[in-house]
Structures are given as structure tokens and as C-alpha cells.
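A short worksheet on the structure shown next.
In this view, the complex is presented without one of its protein chains, the others remaining in place.
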Amino acid sequence: MTLLNLSGLTKAYPGVVANDDISFAVGKGEIHALLGENGAGKSTLVKTIYGLVKPDAGAMSLNGAPFTPQNPREARSAGIAMVFQHFSLFDALSVAENIALGMENPPSPRDLSAQITSVSNDYGLPLSPDSIVGDLSAGERQRVEIIRCLLQNPKLLIMDEPTSVLTPGEVETLFGTLRKLADEGTSILYISHKLDEIRALCHHATILRLGKVVGTCNPRETTSSAMAEMMVGFALSTPKKASDSTGETVLELRGLSAPAPHRFGTALRDISMTVSAGQVYGIGGVAGNGQDELVAALSGETKTKGDMVCLSGQPIGTLPPNARRAAGLCAAPEERNGHAAAPDMSLTENALMTGNTRMDLSKNGFLNWHKARDFAAQIIEKFDVRTPSTETAARALSGGNLQKFVVGREIMQNPKVLIVNQPTWGVDAAAAASIRQALLDLADQGSAVVVISQDLDEILEIADSFAALNEGRLSAPVPTQGLTMEKIGLMLGGATEQEAAHA
Amino acid sequence: MDINPILILAALMVASTPILLAAIGELVVERAGVLNLGVEGMMIVGAVCGFIAGHNSGSMFMGFTGAALAGAAVSLIFAVLTQYLLTNQVATGLGLTMFGLGLSSLIGQSAVGTTDLSLPKLPIPLLSDIPFIGPILFQHDAIVYLSIGIVAGVWYFLSRTRAGLILRAVGENHGAAHALGYHVRLVRVGAIVFGGACAGLAGAYISLVRVPQWIDGITAGAGWIALAIVVFASWKPWRLIAGAYLFGGVTVLQLNLQADGTLALLDLIIIVVAALTIGYAIYRAIKTARFDVRDNIVPLSIIGIAALYALLRLLGMETIPVEYLSMLPYLATIAVLVGLRSGGAAASLGKTFHPSS
């Protein structure tokens, strides 16, 4: 029994065809995977189904009847519900208010609260209706979105990269909920690029590449590598590190604590760690557990007590960012647009932004634009950044290219310590592989690299040690060799290293 | 001169009404995530149009209706520019103020003279007979009641209705509201026009009731004070009343001092304020078991100013030059802005929204 049928959907934007003649069908009670890289056109496709984007050509039908939603409201009333990748939640509003906003005809506040409590308990996703959403963890925020969908008894539930913000334990809970829903007859369109999850959960998979359907398969009978090749278009090499030798300690944190920077931020609590030259130190954790705050405390955007952060034995906790760069510590924050780079400025100006100190791009405050342009050109060449010129605005670059530029900019400065937060978030597989290799090469040259990532596979792939960041606390590190997902799950759940080891 | 506290407090409510009206409109605008700095401009256009409409038709009702329509019409310029042509809200708001000042002066060239219209007092039966409170609270004209009614209505709308929830959601995160299918721009345009109409009413209250005549630049910064009061009230409707009456109080006080000539009233007020401030500072120091100068800068400066005043009085100061007294409302605005550090602004306040981004 087919629920939703898509035929020949096409949507073009200036310079790119986001969806090109896409056809497939989702059956009733089926968990259907939509698999593809960033930029493959998954988001555009689901926005079309959800009424946010109108296709240039093609048609959809729902339960056999033509389906042309003009806006999300019409889509919702036809039984389509969606859990967004970047949550569409309102921090300052309560759970119940957030849920009411996503419903067509919400019941009275009191009835709604009762419904939220009962549905959330039924599906094993407990939630308190009166909590303010901004105070919730990423996993809980996702629950709000899911409950918001479930209260409307959807026929089709769209989930866009739902596990990127969850711990392994939370992923299991979510899968349980989704299976239960499918058994009750709800169809689920599950969007992801994580192959293991799709193999564990989904009945069918449609694979997109560059806006086109390039294949379909039954994920339970297809190997991950076969799906990966369909998704990427070629076989990828895994990054390799040449040597495992590490040198003396370069970066040391001693009881680093810092208050939450804003109302919905996370306080850092007594973080201690040591990183040696040549080491790749991986920090895993679900978003919102203090990653941004930790990077800020290391880069110098947040100042702490001097000896809380030491570089080669020197206290640097009170120094501003440029003094830390001069001392050899560089960083690449998570958000490319507007934090690691200024989107409206040219690549030359963005190169100058952090390269000024170490690359000697100014004298007495007067800027040397020639040198800055050369520096930008070097980054572009060495890291294969696809751009018309060094004068192109950063916002014109694709996510992967800009990320290569940002990480490349810091690597080119040959720092003693490099901090990177989510180095490959939202980046296509080829760019991700080259960024990871570049980080390993830097460590091979004797720099210490701290990789903060939600992508546990990434950490297992490139890091020597793993520590978990949870509610602003950092666990003791364990070697990544022989580390299992179960153990990582326990560490991320907040258990101490001993408990995890005994589990 | 005899100072009658009942008259002063009743005058205070009248003096506060324009600020309250303008502020409640702006509060809704800001809760929708838009910062309109053109309140002063919309107010003064409302003032001149209200005056002319009232004067020519001979009806107060027509005057206020005309003012609200005029305020809404100029606010529409702001709405189109910021919401559809994506201009910077700060710059556009400033432009609106300048444009409004020029336009009002242009329109008002022929509208010189006073009006003999008057707004009848509407004592509320029974309540107005309560001694002391009755004459202060319940013997006012319709617009004073209306202003409080609008505050109550806005409170109900924002906290109890779905439309209010949507407006808050749009102000909080316009991207998410758009993703859920709400019309961010329409909601905002609606809020801006409501703000314009309220500012227009506020202006007309000045030109038709308070003064009552048309003079160039008649609003004299009341629109800006209304903006400050929105911040003071932490974007909460009921607190707006406290803020507006505080400023009305300062204005009335200043007028009385100017008329009075002696400093007896000021002495009394400064003693009370200083005592309250010292008490508050001590209470906080005991409660938190420590005293930090940085945290107590506001109480300390109030006490400092009081001490300076006391010194001047002891040295024989008998009067304050009248001309300096008119600074009081503006200085009070600054003091209140400084004393307040609580948040509560809509998270998207002042940010430009475009559906593609």
C-alpha cells in the first residue's frame, strides 16, 4: 500500500538543480530512508513535501489523491509532520507553547499539557509541558519536536538527521519509538547519511546524489560500503596517520571552570586534560554540553584564571585571542558563517582575520594586503578550496569549501596546538576526508590537535584518545584503540571512566 | 503655593498617558522582533493630524481617529522599508523620526492657534466617590481609561491568545516561525501598524488635551522616553504602567517645582528616595552577605546625588534655576535605563528577516 508517491519532482535554484526528476514511493507503515550527502538535495525534497518549497515540475500524490501543499499548514492538515534538523523551536517559550505553535487547532492549554504528558510517556520520551525549551538538552529539545508531530496523528513523519544530536543510548530509545510508530501504521521518511543507523532501522532506502536518484536498495541486505559508494559516487580512502609517537605536553588544562556565558549556555566545570605534541585528542559529546564554551575558553574569547589554561607550561588563561595565537594556539570554531569566518567579507579579509598575528600580515597596525592575499591564495591552493578568486565573499562558498578554507587557514599557521570544533559538520564526504587527513598530517608534524566532534565515528577514525564532554564536565581520556560504541555511550551518558570501564 | 497631593497624582496620570500609549504600541512591535525607533516621528505626525482633524471637524473623536490613522500611515512606510526592502531597522527608524518632524511641521503650518475642544471627564460611578483614591484614579477622560484598557488588552492578547503566541514566536525566532508556516512579515507589519496607531493617539493626546495647541516639535522627546520605558518594563505590559507613571511623576514634579519656586517638595522627595535607596542597599548587603561597589553603583550614585543636594542646601541654596529643571525627565530616563539590567527582549529583535536565509 503506497502512502506517498513522488514522480518527476524537479526544483532548480540559480546555478544549481537541487532536485532533478526525483521519483519514489513510501508505503504505509514503512520506514523509508532518504540517503545522501550534504548538498545532494535531501533538504529541498523534504521541504517540497512539507509545503515550504514549490517544485518547478513533477507531481506528488498522497493516498492516491493529488497532493500539492501550498504551505506547511496544508501539509500538516494532510497528515505530514516533520522533525527539523535545526530545530524549529522557540527558546524563550515553554514546551506546551512550542507544541501548540506546531498544531493546527490546539486544545486548551490544560488539555494540551495533559496530552503532552500522556503521549510522551507512552512513547518513552518523558517531557514536562511547563519547562522552558531553552533550558532543555538537545535530546529533550528533539523530543519536543517529535511529540509536537505525534500529537497530530501524522500519516507520514519526516525526520531530518535526527540522531546527530543524540547519545548512543538516546538513539536506541528513538529507534524504539520509531519502530513502534511504524508498527502502528505511520510511515516514516528517515533522512540520514549514517549508514549503520539506516541498516538497523529502515525497510527501504532511496539514495540521492547531486539532486538525482542514483539507486534504491534494501538496506538490511546491502553492505555499508556499497551504500557509501552509491552515495558518494566513488570509493573513499580512510585518512591515515603516519606515526603514533607523541612528544612532550603542550596544552594543559587544570581545573578549568567558567560560568555559562548566556542564559541558555553551559558552564564549564573543573575540566582537566593534557595534550602532547603529535597527539590527536578527541572530545565527544552531544551538542550543547559545553563544546562552544570550551572552544571559547581555549581560543581566548572567554578569559579564565591564568593557570587554568597552560601552553607549554606558560599560563595563558588571561590572554586575549591574538596573544594566544602568538604563543602558538589556533582554533577553528564550529559555526563557519559568522564565527570562524565573516560571510560578507572576502577570503583575503577572512585570511587576515586570524592570520594577522602569526603570518605577520601587518606592521604598526597598517595592514599588508599583498601578503594577506598571498596567504589566502596559499590556503586556497593547498587545501583545494573551490572559489573564483581570493576576493570572493565567504558566503558565496559552499559549506565544504568554506570549512576547508577555515581549517586550512589555521593549519597553515603551523600552530603548536590546534583546536577544532565539529571539523566536518555539514561537509560532503570528499571534503571531510581531506580535512581529516590534513588534521592528521598536522599532528604528524608535531602539533597537538584537539578535535571536538559530535560525530563519534570521526573521533574513532582520527583521534588517539577519547574523552566525553557532558554538561560542562570532561571525563578522563581513554585510548581510542579498542573503544566500543557501548563504552562511549556510557561515557557520554555521564558515567565516570571507572564505571564505564567496569560496565 | 499649596501643594495638593490629589491634584498632583491625578495630573501625573494625565501626564503619563501619552508615554504609556506610545510605549504599549512599541512593546507589541518589539515583541514581534522589530525595533522601530521612529516612535517620536509617528507621534508628532499623529499630534498634528489629530489637532487638525479635531479642530476642523469640531469633534474629539474625529481628532483621535485621524491621529491613529495618520500614525498608522507613517508607520507603514517603516513597515514596507524594513520588511519588504530589508532596510536596517535602526537607520529606518531614525529616518522616520526625522521625516515625521519635517512632515508635521509642514502639515502644521496652517494649524496655528489653540483649540476650544475639550475632552469631558468621565467619573466612574461609585468608584470615583471613594475618598482620596477616587479623584486620583477614577475621574479622568476617556483616553486615560483607554490607555489602561489597551495595556490590559495587550497583556491578554500576548499571554492568553493564540495570535499573541504566534506574535511572540515570530519575535523569538523568525526562522522557526517561517518553517512552521507562519507569515513572519505579515505579523510584523500588523504589529508595526498597531504601534503606529498607538503612537498617533499618544501624539494627539498631547496636542488636543495636554497642551492643547499645535506647536512645532511639541512631543519634545516623549517618543524616545516611551522607547526607554519599554526597556525599563522588560517588555512586560503591566510594568509599563509603573514606568510611565514614574516618568509622569517626574514631569509633574518638575512643573510643580517650577511653579512653586521653593524647594520644600524636592527636599521631601529626596529624603524619601534616599531613605528608600539606603534601605534597599542595606537589605541587599545583608541578604547576599557582601557588599560589592560595582553591583551597587546605582544606589551609591543616588545617595551621592542626595548628599550633594543636602550639602548645597546646607550651604544656603534656596532655589534651583528653573531652566535646569527641565532636564529632569531625561536624566531620570538615563538613570532608569542604567538601573535596569534584566533581559527579556525578543531574541530576533532588530534582525532583518528574509525567507531564503
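First chain written, first letter: the chains are A and B, and each begins at residue 1.
As a convention for this text, a contact is a pair of C-beta atoms (placed from the backbone, for glycine too) under 8 Å apart; a residue touches a chain by one contact, two chains touch by 3 or more.
Heads up, the rule we're going with is that contacts and distances are computed from a predicted model.
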item: Protein name (UniProt record) of the chain left out of view, among "Glutamyl-tRNA(Gln) amidotransferase subunit A", "Dihydroxyacetone kinase subunit L", "Sugar ABC transporter permease" or "Putative tricarboxylic transport membrane protein"; value: "Sugar ABC transporter permease"
item: Neighbouring displayed chains - absent chain, whole complex; value: A, B
item: Which of A:G102, A:P333, A:P415 or A:G472 contacts the chain that the document leaves out; value: A:P333
item: Residue among A:P66, A:G313, A:G365 or A:G482 touching the omitted chain; value: A:G365
item: Omitted-chain contact residue, chosen from B:L85, B:L126 or B:A289; value: B:L85
item: Touching residues on chain A - with respect to the absent chain; value: 10, 12-14, 17, 56-57, 299-301, 320-322, 325, 331, 333, 335, 338-345, 349, 352-354, 356-357, 362, 365-367, 369, 392-393, 395-396
item: Hidden partner interface residues of chain B, rising order; value: 37, 77, 81, 84-88, 90-92, 94-96, 98-103, 105-106, 109, 216, 220-221, 224, 227-228, 231, 294, 297, 321, 323-324, 326-327, 330-331, 333-334, 337-338, 341, 354, 356-357
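We adopt the following convention: only the chains that are shown with their structure count from here on.
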item: Chain centre separation (chain A, chain B; CA means) in Å; value: 45
item: In the complex, chain A residues that touch chain B; value: 51-52, 71-73, 76, 84, 87-93, 97, 100-102, 106, 263
item: Interface residues, chain B side, partner chain A - complex; value: 162, 165-166, 168-169, 172-173, 175-177, 179-182, 343, 346-347
